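With one protein chain held back, the other chains of the complex are shown just where they sit.
As written, the chain order gives the labels A and B, with residue 1 at the start of each chain.
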């Protein structure tokens, strides 16, 4: 077996591990499937720079030509950002892409797996996957929730993607024993919006308190990750009532056009981009950066625990 | 990290471990959320005494001022029984309460986690959480079921709480691979009643057989807990057809008043208490004692395996 010949740890990350410095993992489907070239590459570079500015080391996770990358060089990031038909990798197919020599972006689930494997405790993303609207008959539920239930990584998000069924997503996370902590607020954030109709299961107000909570879970031997729901900054949010209208319109359009299965999410996101005249993407980038900043602070606090 | 500074093992329990004597864990939401002071404290003290009388050592699990308690002194039990706004702790927030220095009662899920951590193999409770009525659209399913699927503790109950959807609860337990053993009967008990319309998945008639089953699972390396469903003594049951009427009335009242989410269970239990003129609580206490007795015998049999 070529077991120890399939993972590449980028030099600055290996150095950070050696020196006990904080590291933050980043997913890469936002690069491969989230926005077009060259905006995807610029955004990813900006987010990495922001983590460095906070004193932590960014580790973008991806699969390139069958090798699991823990951190990318600028050249690798550019290559990934221009990849033709990259895979969108989750728990089920992460190893498939590696075994078959393919390239792909890693979802929340796959990024958590890679982060844990590399010893990275904190991971920043935009929003997690969850229970899709209509899941009571479609059974369409993201593998991200299962991964949160079993893999001990702190996932810093702006909540589940707002096109999902937030209420059912919270129910599944409760059933699976996953802590959901709103950062500095009593209300679940809703990705593009600071508020949703749902109270947050738990609330913490500092990166240090989040680090202490996770350290206590580790000390008790409690498995699994936790979800931080970090509201987008007020100046960059799109108000919840405005978004509700756009989401409903996009959903109706999808139904009318008979869009189904894996095509629903990309359709909805593209339609919402049109309906908001591009503002949804601006807010998306803002919330990713906001999450990266918080993740860097949590990683720093954890390194000091 | 303050890892080994967050758990307090009460002296009689540490002594029991040292001498290889049987220990039975007890949950504490029945103290913090199940009945009012001072009845909660009296009931908890009576149940502990009953376990001692059977030759085992009771270990009530709780979190007090941020410390995980494996067994309580009389003073600690009184303090918990009078706590202001205690948390109701499950897998997701057990470590939260500890990290934040709070107090709370432990649900079935959290008690299982603490019991396993402390090396206690048997745990007595009233009824477990499960699939709520209407879960096909609400997705409201207790974290107790997931915990049974992964944590190797024998949970002695009188079945799922009868206000739940028993049939769907049995389906989920089957899907998750959790053994459900009715004690001395072919029918699933229904908490306040000895019978339900559902056949029991498995049946065993002695504490020794239950201990042997669990020891065999351990020997085979099969993960997870098992649920013992122990019917309340005949002289203290409320017949299933009588309870069915009360449960339906309480459910209808909840629907009419628009009670939803986490408020449903406490509302139903309070309404059933009124509808039965207090008999539901008498039966509840009787079944908890009955379960404690069986748990002590199973723990004794396990110690002899």
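One rule holds in what follows: a residue touches a chain if its C-beta (ideal position, glycine included) is under 8 Å from a C-beta of that chain, and two chains touch if they have at least 3 such contacts.
Predicted model, so just to flag it, every value in this text is computed and none were measured.
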{"item": "Touching the absent chain when the full complex is considered, from A:26, A:64 or A:141", "value": "A:141"}
{"item": "Touching residue (missing chain; options B:42, B:255 or B:305)", "value": "B:305"}
{"item": "Which residue of A:24, A:47, A:94 or A:156 touches the chain not shown here", "value": "A:94"}
{"item": "For chain B, residues in touch with the removed chain", "value": "131, 135-136, 149, 168, 171-180, 201-202, 209, 212-213, 215-223, 305"}
{"item": "Interface with the undisplayed chain - residues on chain A", "value": "1-4, 6-7, 68, 90-96, 98-100, 109, 113, 117, 136-143, 145-147, 150"}
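Methods note: only the chains that are shown with their structure count from here on.
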{"item": "Angular offset of chain A relative to chain B [C-alpha, multiple of 5 degrees]", "value": "120"}
{"item": "Distance from chain B to chain A - Cα centre to Cα centre, in angstrom", "value": "36"}
